[in-house]
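Down below is the structure, laid out as structure tokens.
Then we have chain A:
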Amino acid sequence: MLKKKIILGIIILSILFSTTACWDNENVDDIAFVTGIGFDKSEEGMIEVTVQLVVPTFLQQREQGSDEEAFWTISFEEETVFGAVKGMLSTVNRRLFRNHIHIIVIGEDLAREGIIDVLDFLERDHEMKKNAEMLVARGSTAQKVLQAQSNLEDIPSIHLTDIMENANQLAKLKQKDLITLLREINQQGQSSVIGTVQIVGQDGKDEPAEEADNGEEALLLKDMIVEGAAAFKETQLVGWLSPPETRGYLFAQGEVIDGIINIDNPHDREQRVSIEVRSAGAEPEVELKDGEPRLSIEVWATGNLGEQQGAGNLTTQSDFAELAKELSALIEEEIREVVDLAQQDYEADIFGFGELMRREHPDYWQQVRGDWEQEFSQAPVEIEVQTTIRKPRMIRMPTRPK
Partner candidate 1 sequence: MIEEAKISGYQLGMLIVGFVFGSSVILNPAAVAYQDAWFAQLLAWLGGFVLLGLYVAIYLLSPEQNLIETLREGFGKYLGSLIGLFYIWYFIHLASLVFRDLGEYMMTVTYTETPLVFLIISFSLPIAYLVKSGIEAIGRTAEITIFVIPISVLITVVLLIPNYDFNSLQPFLEEGLTPVLEGAFNNLSFPFGETVIFLMLFPALNEKDKLIKASSLGLFVAGVLLITITLRDIMVLGSNIFRRAIFPAHLSTTLLPAEIDQLIAINWLLGSGAKITVCIYATVKGLAELFKLNSYKLLALPTVVLAVGLSLWSFDDLIGLLRWSSEIYPYYALPFQIVIPVLLLIILLFKRYLR
Partner candidate 2 sequence: MIILLVISLALIIAIDLRHLLAATKKDIFIYSALLVAAFMVALAQLMEWKLLVPSRVIESLVRSIIGGMG
């Protein structure tokens, strides 16, 4: 008797619970997954937030052969980011779920003006995934980047993050996620560098193609190129790093994982030899000499012979040494270029020397912390590169017609 009543009570209670959904209980089909979010400055000076949403049903239908795009982009202008994200609810019938954001794109205009306001929202939001990747849209807007369709993946953001990963591996792009950026901005003696994406148009021209979106055709991800980097001073964009400069920067940071560097063939100066650089490292150092900072970067790398064009047998020890010397020179040159750029053009300590100074010479740092960028741009930077070439890969000597 009593048992039955208890069971009855439980059933009534459970029905009660099931019908009156509790506060935070929201069904998974009542939320829209944001995979990418972009920020632009609108003409009225407001923040334009663009989100890329995934529509799971279309995703499944696409797998079964439907032509419907599985994602949807929408933009909204508001004075604040939070306001814009909430404001989109007047168009989107579901709550925007920000926990699976893969990529954060920042338009050039906004980046030049400063991204601090955007960052505050991203850091404060409890739902925001803190290891989303950051990108700056060079010469275009975040909206355009997020609207681009992908032919390989159903969700463009995933495509973008994947090619970012590749580009970072090949030392063409500085990959940076949100939490690292936040950390760098909070460190006193460091300026940040974020990877960039450019729209280059169908013909692969190396300049921004404004005409790409005036046609009926939608922009495709293959019209974009993800490489290079944007240098920030505090939170403002101050300039760009080209792909070789980015590589120099990565060498200086010791972050090159798998870089391909082409150098002249020592036997045949017209032809090129391709070296695959692996396991590179770097150690920036700061010293105080007579109260003046002296900066130095020591870089070491090992490489494999990847390809040889032109005549001559390069697979000898002396030639390897020769190649290594040239490689060192080239890397040093690349680093020097980016150091000059940072010191003279941007006056931004993107290498984190200031942070190093703060750690190693705190007393000195206390004196200069206000105008470290000034000190940095005048300090001498020594660069020392040591490389070795290890393996010729599969063959002892190159093939030659007899």
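Some observations on this one:
One rule holds in what follows: contacts are C-beta pairs under 8 Å (C-beta built on N, C-alpha and C of every residue); 3 or more make two chains touch, one makes a residue touch a chain; residues count from 1.
The candidates were selected such that all candidates are chains of the complex that A comes from, given by their letters.
The structure displayed is predicted, hence computed values, not measured ones.
Within this complex, chain A touches only one of the listed candidates (1 or 2), namely 1. By the touch criterion stated above, chain A contacts candidate 1 in their complex at residues 22-24, 123, 126, 129-131, 179, 182-183, 186-187, 355, 358-360, 362.
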